[in-house]
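Structure, as structure tokens:
All protein chains but one are shown in place.
Chain lettering (A and B) follows the sequence in which the chains are written, and residue indices restart at 1 in each chain.
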Amino acid sequence: MSAMDHPTVILPRETRPRANQPLLQVENLVVEFPTRRGVLRAIDDVSFHIDPGEVLGVVGESGAGKSLTGASIIGLLEPPGRIAGGRIFLDGSRIDDLPPEKLRRIRGKQIGAIFQDPLTSLNPLYSVGRQLVETITTHLDMNQAEARRRAIDLLAEVGIPAPERRIDHYPHQFSGGMRQRVVIALALCANPRLIIADEPTTALDVSIQAQIIALLKRLCRDHGTAVMLITHDMGVIAETADRVAVMYAGRIAEVGPVRQVIKHALHPYTVGLMGSIPSVGVDRARLAQIDGAMPRLNAIPEGCAFNPRCPKVFDRCRVERPDLIPQGPTAVSCWLYDRKEARRG
Amino acid sequence: MADAGGAVPLLRVGGLKRYFDVSAPLLNRVLERQPRLTLRAVDGVDFAIGRGETFSIVGESGCGKSTVARLIVGLYRPTGGSIAFDGVDMARLRTRRELAQVRRRQQMIFQDPYASLNPRWRVRDIIAEPIRAFRLIDGNAAILERVGELLRHVGLAPADGEKYPHEFSGGQRQRISIARALASKPEFLVCDEPTSALDVSVQAQILNLMKDLQREFKLTYLFISHNLAVVYHISDKVAVMYLGRIAEVAPTRTLFSRPRHPYTRMLLDTIPDLDMTGRQRTPVAGEVPNPINPPSGCSFHPRCPFAADRCRAERPEPIPLADGALVACHGVEEGRLPEDVRPLKAVS
Partner (left out) sequence: MALAYVDTARRALDSDLFYSFRRSPATVAAAVVVLVYFFAAGLAPWIAPHNTYDVAILDLSNAFLPPAWTASGKAQFLLGTDDQGRDVLSTIMLGARVSLMVGFAAVLFAAVLGVTLGLVSGYVGGVVDAAIMRVADVMLSFPAILIALLIDGVARGVLPRDLHTRVSVYVLIFSIGLSTWVQYARTVRATTMVEKSKEYVQAARVIGLHPALIMLRHVLPNVLGPVLVIATIGLAIAVLTEATLSFLGVGVPPTQPSLGTLIRIGNNFLFSGEWWMTIVPGAALVVLVLSVNLLGDWLRDALNPKLR
């Protein structure tokens, strides 16, 4: 397949040593929405990293802030939302404070994006070939003919039959699954090192979903691309991700290797979440359920955001907010795992 | 129920068809010489649902499962075939009175909790609407009391009746929707993807509630869903639909442990492996074809690994098997498909 090398990018800005560093480092990210009834904090002190070639799943229920986290990284936060604190590093250089023009270049070149609805990611008025070629020539040093060649290669790689013919078709001439493949090809145009995939399979039928997941996995392996996979579907995470971060009310509840988090969840929220998922072959009269609902942004409780719904709540949870506490390969923000509590209990 | 021990199914559907005319307007058709286009959303479907049973229909988008639901509650008129509720042929009901008597006994729960409640109405009026429409209770005070009781049944407080829908979360709205459906004391609930717009933890709450209510009020459910795990959890019997036809109907455990139809096998292969067993899945190539112009013979043949010449030419009819399954597949009939047995996990 395409033997494109990364043209060296010189990034003179705040840079960190390159050895063994994560590809993406998010530190204490805070995202706020000013409203007339006060400022709403949608993401509150979120830190995580993604290693090169790694698939990090970000899972959570609607309103947990997972999509906003992705949008903050690629600089596509919808106003009035704004990054109110924290830092984001890509490959050791800071990107959250870049001017929009520079951020735009990074967005296409080093970070690709895949969204839930493939229709909104494609311009209905242009053929997919034109959109691919435009993206390629913007970010890579190629002429029209080379770019077209590469576009056809990309379409073939994402599994579109007869790419020489299909390249001149318009988005509406593709089915939903095929459209999502085109979007993936578009995200891959400039050989990015990181792809942010926000619910890439949610709008698709189950059989297509499995195809797209398999495709994403294969592409990441072949290209060494890292993926931040945002989804509400634990099944997709289990199939695809290396590590997973579980978000709740704008914070990370638990982050660790997928197998560990799914089979031996630590945070009471993750435990409840896993118990509430019905599964084929397991006969249960009732599903385990977490009562209540995730708090609205204007009513996030003091201390641990999960405390009013937590079956294991104790006094400290209601007043003091837990940070991520390392616990073997995972880290969990829950006072149950604080060493002081362990001694006390 | 005092009558003959479930001999008559609560709902029986025979040869049900619904075609939609999707042609361009007459003028365009004449000017651009386009043919008339017919979408066969439901093309000959048979099944029966026994009292107290949960019968599920699964399938991908466009397979016609929601159309079946809407045909049964009377939102669409069938193009052909029959629907018999409790032994009464719906097509024979002529007067509004007769119809209302049957309609009261069947209600529907919808997918989108944000669109299924009128945003301008108070919750108590939303829930009271079926009571008032069927004149089940006289007097405002008595109606309000019944509304409060219904709200308690679904896990809300009677005081919530004073509020408007926008003051509730998605899960709470779905509870309100269920309370409205229960208001006319129905026996049969058609649930069209009732949890697919909800988060998993809320989905668990709603599924638990539905199971509790089924036990308490002896309800019969027709459950429409694309989520196989949810279907496994809630159903007694499952029908798999593909392009307007039923591919396979079987008791739940049979369907999931011994899938016969190649499409059922493919669907089961798409279930994500949450137990991290490392099972390799083989995603099936191809997509659902355009239902306006479905493939000849068995409509699944272009995607089927076992397709033979007969499958391309002749449409398979459902054949009953020994363990109660019904499968529409030439390969199964001819016995040329390999067995596919999937052990279910231990019953906990």
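One rule holds for everything that comes next: contacts are C-beta pairs under 8 Å (C-beta built on N, C-alpha and C of every residue); 3 or more make two chains touch, one makes a residue touch a chain.
Note that the structure is predicted; figures quoted are calculated from it, not measured.
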item	value
Contact set of the excluded chain (shown chains only)	B
Touching the absent chain when the full complex is considered, from B:Phe47, B:Phe110 or B:Phe168	B:Phe110
Contact partner of the left-out chain, one of B:Ala24, B:Ala100 or B:Leu144	B:Ala100
Omitted-chain contact residue, chosen from B:Arg33, B:Arg77, B:Arg92 or B:Arg120	B:Arg120
Where the missing chain touches chain B, by residue	70, 73-75, 96, 99-100, 103, 106-108, 110-112, 115-120, 129-130, 133-134, 177, 180, 184
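The working rule: only the chains that are shown with their structure count from here on.
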item	value
Chain A and chain B, separation of their C-alpha mean positions in angstrom	33
Touching residues (chain side chain B, partner chain A) in the complex	60-61, 169-172, 199-205, 207-208, 211, 226, 228-230, 232-234, 256, 266-276, 281, 283-285, 287-288, 342-345, 347-348
Contacting residues of chain A [partner chain B, same complex]	61-62, 175, 177-178, 205-211, 213-214, 232-236, 238-239, 258-259, 262-263, 272-273, 275-291, 293-294
